[in-house]
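Apart from one protein chain that is not included, each protein chain of the complex appears where it belongs.
Chain nomenclature is as follows: A and B, assigned in order of appearance, with residue numbering initiated at 1 for each chain independently.
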Amino acid sequence: MYVAVKGGERAIDNAHAWLAEERRGDPSVPELSVAQIREQMALAVNRVMAEGSLYDPDLAALAIKQARGDLIEAVFLIRAYRTTLPRFAASSAVETAAMAVDRRISATFKDLPGGQVLGPTFDYTHRLLDFALLAEGLPAPAPGTPAKPQPVPHVTGFLNRDGLIEDAPHSEAVPPDLTREPMELPADRALRLQAITRGDEGFILSLAYSTQRGYGRTHAFVGELRIGQVAVEVDIPELGFAVEIGEVELTECETVNQFKGSRTEPPQFTRGYGLVFGQSERKAIAMSLVDRALRWKELGEDFTGAPAQDEEFVLMHADNIQATGFLEHIKLPHYVDFQAELELVRKLRAEALALQEAAE
Amino acid sequence: MTDALNDDRKGWMSLLAKAPPARLAALMPDLPDHALLRAPEVGAVMVRGRTGATGAPFNLGEMTVTRCSVRLAEGAVGHAWVQGRDKAHALRAAVVDALMQTPESAGLHACVLAPLAAEAELARAVRAGKAAATKVDFFTMVRGEDA
Partner (left out) sequence: MIADALAGGFTEAPVQSARAFREVLEAMARPGTIRRVVGALPPAPVSVAAGVVLLTLCDGTTPLYLAGAADCAAMRDWVAFHIGAPLVTAEYAAFALGRWEDLNPITRFRVGQPDYPDRSATLIVEQDKLTNQGPALTGPGIETANWLNLPETAAFRANRALFPLGFDTIFTAGDQIAGLPRSTRVEAI
């Protein structure tokens, strides 16, 4: 129960003023610019864009600055801003096959058309703190070789040709949108993917890890992981044709999963899919594992009670803004609820003590 | 408008939309007189992906977009939809779109569109070159069963 109480305005104003001061930190240290955050904290910016579900690096960087680096708070700011924007249109589905790849690797085929392109990855670093970064300075320019930008084919396409992997049949169905209609369960795969791609990276990572440890095992290989720029094309109503209005950086992961067949499906490889805003490779891999785990029903697999197979569990708990809102509201005044509880406990104690005394 | 003209227009609208706003402003500092049919307006476009890259569409998340429509004194109408929240970028792109439908198009092509296209191409090639430099050349040393 909630009661309206007044007061505290001055305390709140002063708390805001102090928050602003603390956010700035020691004024003798130069202030961070939004551009610095955008350029040098790019992966944090990417995470805020993915979970905020709005691609705009400048806004995400601003949100990070305002939130003092609390990424969930930054996501909250982006989600709130997003609701003020009119929705002009939906894009045509992006063509990830035409991606200008910065990175493209496959764990299933060593020699594949287009090759293994490592890109700017942490993978082969030694995870030793680089004390040289304590000093400022420009890194040596990365080497380049003359190359013609050209699209690289998807790995699953090769397997598909031999019928060894399930097909992902083309469709132009209008997907459900959980930002417009309340999520209804059971959700179809399109709705699940939307919920997961904007879900909390930590939550999706842990669920994916749980499938690897045996809670809804899916025997996943990373068929392909690619990161790069993809054009976004929109039908312009006043023109009657579509125009590429910009580019977004995306991370895409396709898993190839061992599948012995089921009551309804022949033995073949099955697929999990991850697609995330920005360079977000941990999230994209985790997304594809959770996507695959949630597909047990359509593939005729058994429900083993694993959390990652439980659509209600996954989808209703993936959103960190919903989660933090409900979690943190319990710190707000619940004076009347608590008074009632206090009364109840006092009464129960009195009854229990009376019984005890009577027994003695 | 014929399909070929539409294709040209699609091309320049896309080039203008993807151009760095500061660069477009430098190439096109002064705009001719124009009336605003739709003042620059910031909104969002829902970006869609496909399940398994080829399957059914799903909603990936939104991106910010600014759109604008103008009419020049002589009547040509220009439209722009550009990524981001830069109203000056959208206005400039819409005016160039309108000018491209007037006799000034050849001059504009040479002075604005061609440099933008060349710079975009160069930027892509540089990035592709850096990616290519991280491509792995595998060589097999000793296979396990031969040892």
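Just so we're on the same page, a contact is a pair of C-beta atoms (placed from the backbone, for glycine too) under 8 Å apart; a residue touches a chain by one contact, two chains touch by 3 or more.
Given the structure is predicted, the values throughout are model-derived calculations rather than measurements.
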{"item": "Missing chain: touched chains present in the view", "value": "A, B"}
{"item": "Sole residue of B:71, B:87 or B:124 that reaches the chain not shown, by the stated touch rule", "value": "B:71"}
{"item": "Listed residues A:86, A:169, A:186 or A:267, member touching the removed chain", "value": "A:86"}
{"item": "Touch criterion as defined above, residue of B:22, B:36, B:111 or B:136 at the omitted chain", "value": "B:36"}
{"item": "Selected residue (touches chain absent from view) among A:141, A:214, A:237 or A:305", "value": "A:237"}
{"item": "Absent-chain contact - pick from A:126, A:180, A:213 or A:263", "value": "A:180"}
{"item": "Touch residues of subunit B, complete complex, unshown partner", "value": "36-39, 41, 69, 71, 75, 77"}
{"item": "Residues in subunit A touching the chain absent from view", "value": "86-89, 180, 237-240"}
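Note that in this section only the chains that are shown with their structure count from here on.
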{"item": "Footprint of subunit B on subunit A - complex, ascending", "value": "49-50, 53-56, 58-59, 82, 85-94, 96-97, 100-103, 110-111, 115-120, 142-150, 154, 156, 168-179, 189-191, 193-194, 197-198, 231-232, 234, 236, 238-239, 241-248, 250, 252, 254, 271, 273, 275, 277"}
{"item": "List of subunit B residues in touch with subunit A within their complex", "value": "6, 9-10, 13-14, 17-18, 41-65, 67, 69, 79, 81-85, 124-136, 138"}
